[in-house]
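In what follows, a single structure is set out as structure tokens and then discussed.
The other protein chains are all here in position, but one chain of the complex has been omitted.
Let's look at chain A:
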């Protein structure tokens, strides 16, 4: 196990920023469509439910992390479940993050190729994105925290601004009434799909031991969850109000279309989608590099490596292959759906089981903890 001093490397604000930036990623680009897919107008409720579910899971993970304040999830998994089972589950989590990262990069590259660089081969776009992501993941966690902190407002403010601007063309008649006799099952189905855009918060399982003040982690964790949730709800309402439910269901990139349809003449730029993509590169990049950092860190802890850096570089080619594996956008979306179901199960069920185990073991767990030190 790596014996480095963890505490004090990430400030609380950086902790929030990492959560925000990891959540805000590729999910929100397709969120409006997923939200209305089963629930129609009640999609707004689905999104709120999904965000609440993610909050609960986030809090459980933080609680769990606070039980082992100087350990990442990959370390306390081995304490709770034993060495072998712990490593297997850790490996499973890493695989999930790995596929998630690969698809985040792929989804975004698809968008770039369709929207702004139609003549550029997607491979080149992916390679550049990968190199950039690896550049940050290769650095230490302090740098990761700083970069996330630097970008959190650069990501939030443009998307918020552009979404609010798009309300100009919206009609409230499309939004209301929210309930049109949808069954609870449909709402829940939509919730499950919308949950994908809140995935990424599980990165706290790795970041938590590095935070300066452990007591504040819940408060700042909630702050980190709140901003993307509000943003998501606003985006969904705006999309429904502009397109209406039925058109929305047919859009591939609903959020992107929303921005595209917005014109703001006071700016020099007539079409804002390129500017949107430019800022969204940042959102995507932070998601991917935070996850890649988590993967490399976890991998290093499973394999007893001293530095996560070695893994970052060796994972790049694999990540590239995975990102290229779906043949087209349609296949990609189907795969993303599978990943999101895996994510739903992993982030909902695993933390609860672990928390119960930790409670049961109570002091016994701590004894092992002290022994291993």
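Rule of thumb we're sticking to: contacts are C-beta pairs under 8 Å (C-beta built on N, C-alpha and C of every residue); 3 or more make two chains touch, one makes a residue touch a chain; residues count from 1.
As a convention for this text, contacts and distances are computed from a predicted model.
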The complex's invisible chain, by UniProt name, from "Spore germination protein KA/spore germination protein", "Maltose ABC transporter ATP binding subunit", "Anti-sigma factor antagonist" or "SpoVR protein-like N-terminal domain-containing protein": "Spore germination protein KA/spore germination protein"
Of A:29, A:64, A:104 or A:147, the one touching the omitted chain in the full complex: A:147
Residue of A:56, A:128 or A:164 touching the missing chain in the full complex: A:128
Listed residues A:79, A:102, A:162 or A:277, member touching the removed chain: A:277
Contacts of chain A with the absent chain, listed as residue ranges: 11, 13-14, 112, 116-117, 120, 124-125, 128-129, 132, 135-136, 139-140, 142-143, 145-147, 149-151, 265, 268-271, 274-275, 277-279, 281-282, 285
